[in-house]
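Every protein chain except one is present and positioned as in the full complex.
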Amino acid sequence: MAKLNMVKALNLALLQEMERDPDVLIIGEDVGVDGGVFRVTEDLHRKFGSTRVVDSPLAEAGIIGASVGMALYGLKPICEIQFSGFAFQCFHQIENHAARYRMRTQGRFGCQMVVRMPYGGGVRALEHHSESEEQFYAHIPGLKMVIPSGPRNARALLASAIRDPDPVIFFEAKALYHAAKEDVPDEIETMEIGRARIDRPGHDLTVVAYGAMVRVAREAADRLHEEDGVETEIVDLLTISPPDRETLAASVRKTGRAVIVHEAPKSFGPGAEIATSIMEGAFLSLEAPILRVTAHDVPFVGFARERANLPDVPRLLAACRETLKF
Amino acid sequence: MAKLNMVKALNLALLQEMERDPDVLIIGEDVGVDGGVFRVTEDLHRKFGSTRVVDSPLAEAGIIGASVGMALYGLKPICEIQFSGFAFQCFHQIENHAARYRMRTQGRFGCQMVVRMPYGGGVRALEHHSESEEQFYAHIPGLKMVIPSGPRNARALLASAIRDPDPVIFFEAKALYHAAKEDVPDEIETMEIGRARIDRPGHDLTVVAYGAMVRVAREAADRLHEEDGVETEIVDLLTISPPDRETLAASVRKTGRAVIVHEAPKSFGPGAEIATSIMEGAFLSLEAPILRVTAHDVPFVGFARERANLPDVPRLLAACRETLKF
Amino acid sequence: MPRTNIEPQFTVEHLSVLDADGNLDSAVEPPIPPDELKRLYRSMVLARRFDERMLRLQRQGRIGTFAPIKGQEAAQLGSVATLRRTDWMVPSFRETASMLWRGWPMEKMLLFFAGYLEGGQPTADQHDLPVCIPVSTQLPHAVGLAYAAQYRGDDAVVMVYCGDGATSEGDFHEAMNFAGVWHVPVVFVIQNNQWAISIPLKKQTNSRTIAQKALAYGFPGIQVDGNDVLAVYAASQEAVSRARQGNGPTLVECVTYRLGVHTTSDDPTKYRSAEEVASWERKDPLTRFSAYLQKRGLLEPGLEEQVDREIAAAVRSFEATAGADPLTMFDHAYAERLPALEAQRTAMQARFEHAAGERPAGAAPDPPSHESAATGGDDAAPASPPMRGQRRPWRS
Partner (left out) sequence: MPRTNIEPQFTVEHLSVLDADGNLDSAVEPPIPPDELKRLYRSMVLARRFDERMLRLQRQGRIGTFAPIKGQEAAQLGSVATLRRTDWMVPSFRETASMLWRGWPMEKMLLFFAGYLEGGQPTADQHDLPVCIPVSTQLPHAVGLAYAAQYRGDDAVVMVYCGDGATSEGDFHEAMNFAGVWHVPVVFVIQNNQWAISIPLKKQTNSRTIAQKALAYGFPGIQVDGNDVLAVYAASQEAVSRARQGNGPTLVECVTYRLGVHTTSDDPTKYRSAEEVASWERKDPLTRFSAYLQKRGLLEPGLEEQVDREIAAAVRSFEATAGADPLTMFDHAYAERLPALEAQRTAMQARFEHAAGERPAGAAPDPPSHESAATGGDDAAPASPPMRGQRRPWRS
């Protein structure tokens, strides 16, 4: 058991899975000697050499396309895309192939691969370095899409993603990389993909969050408890796709009210599916419209305006109170 | 006034806009001598020559990227992507640049350009030739996303898209290209982007559709009228993004019930935003959960199974009846 | 020396063995045993006849769109024939001849073009990828396969196909560059058939040859007469053994011509002249090769009839295939059926059963692929608990 931040926890998962399975390899820009721009692959190059920790040329479609080929051969590549903002360069390889190979060959081939990428705001970054693109992957059949919310679940979910026979898009919130440390057990830990967590139980209101927004949800829940005497249930999605519709619906069947918070822009965003799914599963329990607290429907605003664009505690609190008052 | 199918109607819009404005030009694969694989650009090459109707090399990112450059210079390119299934090859140019240039330069530059692509099923096509990817564009701030439902509105919306100062993604339902003909006036016609149409008024139930699904909605509405005495209001979205939330909400405030039908897969699809938007705007009027009739959450199924995968009249009818019975 | 040429200069070779009449330049004749020559020719004839048959099936509406290969038989078979069974073959969408050589059954290929995913399923021991439709996207897969072979210590070689138009795509570049840097055992066979649908080569690229594009990646490129099966064979063999010996990738440009339509939806008279086509018909790879075999006394009588019988049998067995069961669409989206898909499947099944139940007794149920059934609503929504608010039931 060690206290690790998310970077170290992810690194541990990579290390242990690579030790466990010689077919697991890492490929990406600067993942080798440099250890990745966020140091998630630190030292792995030294331990496993440059054929298992592969510094690729600067070409995202090449990275994903070659990894698809490796996966078809039976290897289990873990790709790192340096920032989620650069993954549209390989979006066609993900959508055309990684997601479809099993279906196309009726099970003869599959793409057991993980595509890791840092996403989200909070690090004073330039354009394409702070966006949240989870929606684009969640809508692709054949993919799974995971976003952990802390060191321990990040480590366990990454291990599961690596072992999953299907391609998993794995988003890592940059804002969480060096945030809180958690106790992470030394022995290998996995976690079921497709299950949401009740991060905090409550009966008055459901807040649905994932990634870095779970912290925002917790703070808002604390304040609702203290200032309004309201007990908030926080659903931490963890898996975006396939979403855990049962847990979402069960929570709102209990609370009757829901607010969704995410960093992606609102329109046609992940909150829409979450809201619709809740409506489908808890229609008769709904006491108020489900609200969404999200980034605005605008392109990158510059980090000088980022705080005003991304959801924060006051904005979430206000939405919760509006829902409660309805 | 002439009776035109959608191909001819689109061709007319291109012709007239090119005659009107020398900055308008066409670029794409096989748009020249060949007239486009669906013949939408037929004869324009002969009329305007190969510098205004540009046969490009086979490279979608090159087409969109070069068009962004042309637009920054002040030209108004109309790009044709041969099938929407090949547009992920240029998705980064659309998302990284076409959608963002105005914001990035705070209004100094904009990308006045249209990206046309055939989408959707119903033509016994191979993989990547029958999918429906509207959701991916609808979620990108800075873009507009239009899907006409018939020759006349296709022609008018295309003219408006060409004149729109912002980049417009223009999806053309392959199944409608050679379907019904309509009277299309000879003089130029435009149509406001961002407005849905009430395709058929009704007070018992709202069906939201667009593109080729409007036909399915009409047939279902006829049968509901005949067999159940139910009056269905059909909202033909026309513009996917920005969605006409007012028209959607107003319809459901009247009817209390809504079914959404689209060819894209269900999860995290366009129906989710439409449903959520209706819930936001008509919560207290909702008498039943909003249902979605869509393709299943699976990759391309092959055209031998396409009918079973895409929404059809029986499936839409069943959903309408379920909603009505709730 | 401030303004100097960088040495060595870059060169690209052109290779041909047979002239248009089947005469031979014996200095470069590859040492192919007579049986292999006969097998090659047989495969060319089979591919040609099968292609023609598919065209008729398409015109009759019995299969959908496909991309005919007429004229490109030598480019495909001369290259694929240099592979071992354990090597990998990665086609684009116009490699019917290569696929037949590798053992794809004709029934399966017909099924594929009839819209059945079953037709794209390689057998468990087959080292072939299926048809790949988005142009050039298969090229990085080949590089990844080659990397994996090297990683595992297998001595397999990967051969991957694309067209002249495909060389314009970013994926072509990224794949070639990765192959160069990783020095993996992959052979890129470019069938330069002069056209990408309606776009002629000179509108596709300003480079004189496709072969010289390899210079950008630091590995050899060679141009061959792609209608000369022996030249294609010789160049491919060289490339395959280079790869097998650990000496990295090669680009082989086969200069050939698509004699027919781009696909069955295409009308080539819109963009090219009958004279151009006729000039290439005179270089037909089958004619040239058969003239050569004739001279060597290796032509088998009755070959056409033989292959036609094989084709006819395959077509019969294709047509006897049962209708597609839609319910299987949920089986291979993921390795396991996800709960949401299970629910969607159950809903579909219920629709079929409902539809069957609604029919007058005695009427045969439609095959599932022609279902037009209606059943209650959609799937996946978890059941709601009993009503809490008060609601007006419809038309109460």
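Letters A, B and C name the chains as they come in the text, with residue numbers starting at 1 for each one.
Operating definition for what follows: a residue touches a chain if its C-beta (ideal position, glycine included) is under 8 Å from a C-beta of that chain, and two chains touch if they have at least 3 such contacts.
Not measured: the values here are computed from a predicted model.
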Omitted-chain contact residue, chosen from C:216, C:298 or C:327: C:216
Omitted-chain contact residue, chosen from C:51, C:87, C:107 or C:174: C:174
Residue among A:69, A:120, A:242 or A:299 touching the omitted chain: A:299
Absent chain, residues of chain B that touch it: 25, 51, 56-57, 59, 61-62, 64-75, 77, 92-93, 96-97, 102-110, 141-142, 144, 165-166, 194, 242, 245-246, 249-250, 253, 280-285
Hidden partner interface residues of chain A, rising order: 29-30, 32-35, 37, 55, 57-62, 85-86, 89, 124-129, 204, 257, 266-267, 287-289, 291-293, 296-309, 312-315, 317-319, 321-326
Interface with the undisplayed chain - residues on chain C: 2-6, 9-17, 25, 27-28, 168-174, 177, 180-181, 183, 202-209, 211-213, 215-219, 223, 231, 389-391
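Quick note on the criterion: only the chains that are shown with their structure count from here on.
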Taking each chain's C-alpha mean as its centre, the one farthest from chain A: C
Centre-to-centre distance between chain B and chain A (centres being mean Cα positions), rounded to whole Å: 30
Where chain B touches two or more other chains at once, by residue number: 85-86, 89, 127-128, 267, 288-289, 292, 296-301
Overlap residues in chain C, where contacts from two or more other chains coincide: 117, 134, 170-171, 333, 338, 340, 380-381, 384, 391
